[in-house]
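I am attaching a structure below and will ask some questions about it afterwards.
Excluded from the complex is one protein chain; the other protein chains are retained at their positions.
Right, subunit A next:
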């Protein structure tokens, strides 16, 4: 196995507040393999978006990366100069966002915004760049890209805008694409189209993808590996098959249980009661213990570390593997 394209070690992203620093991302380690898709799953507030912004160096102030290493293609991104970070963004690592409605600038044409992304990293004549941008639009299967080039974002539908975002992100052929809830704001049919498109483009270019979502259905469709996040920490990490067939963390089990399924004749979906605790009011011990049906005294006393239970499957739970306790 070759070296992973992205290797995050002990990353902590904290926000300075009056009551001391608040850790949105708390000591996370994970790897992304070349050409593979890592799905990061978690509820709102679990810190998954902050994790992706940390990789891009786009953590909004007063937040900052407190400790850790983000090793991308062999070098630590956190040691980059501002110019190196700028050159990395959109060129080696690209990102697409949740809100296609607001992520494009309403006052510039679609074409201009794509050309801008190219020109940020290399030179070219106006005509060449235009051709390239139209080609990028064609690649994301936008019909009549020559016409779309001169249109403004408000003239496009949500799905089209997300395609434009993808075209813009991929125009410089990055090695890693971070997709932060790329389909959440879209209709279900459009969702499937966009996910298919991402998969096709990945097969074409061989890029790695980090797919951030709260939707396990999306993960099941496109991810190779899955990391489940809860309250700023990874609680379980495994290949996608293992996550669905043999989930170990009670939180993962809860997430899967709350997924609607066609084949099962279930009266009610199992819901995980309560919400993710805010980072300034974390419980003592395992962070999931107030919501966990299996929680015992040990869970309430100390925090479990992420432990490998097989070569590719790691889980942070005192009760894992579950069978022993069943």
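Basically, contacts are C-beta pairs under 8 Å (C-beta built on N, C-alpha and C of every residue); 3 or more make two chains touch, one makes a residue touch a chain; residues count from 1.
Going forward, contacts and distances are computed from a predicted model.
Hidden from the displayed complex is a chain whose UniProt protein name, among "ABC transporter permease", "SRPBCC domain-containing protein", "HEAT repeat domain-containing protein" or "YdbS-like PH domain-containing protein", is "ABC transporter permease". Among A:79, A:108 or A:131, only A:108 touches the chain that is left out of the view.
Residue A:121 is the one among A:9, A:34, A:64 or A:121 that touches the chain not shown. Counting the whole complex, the residues of subunit A in touch with the unshown chain are 56, 58, 86-91, 94-95, 97, 99, 102-108, 116-117, 120-121, 152, 154-155, 165, 168-169.
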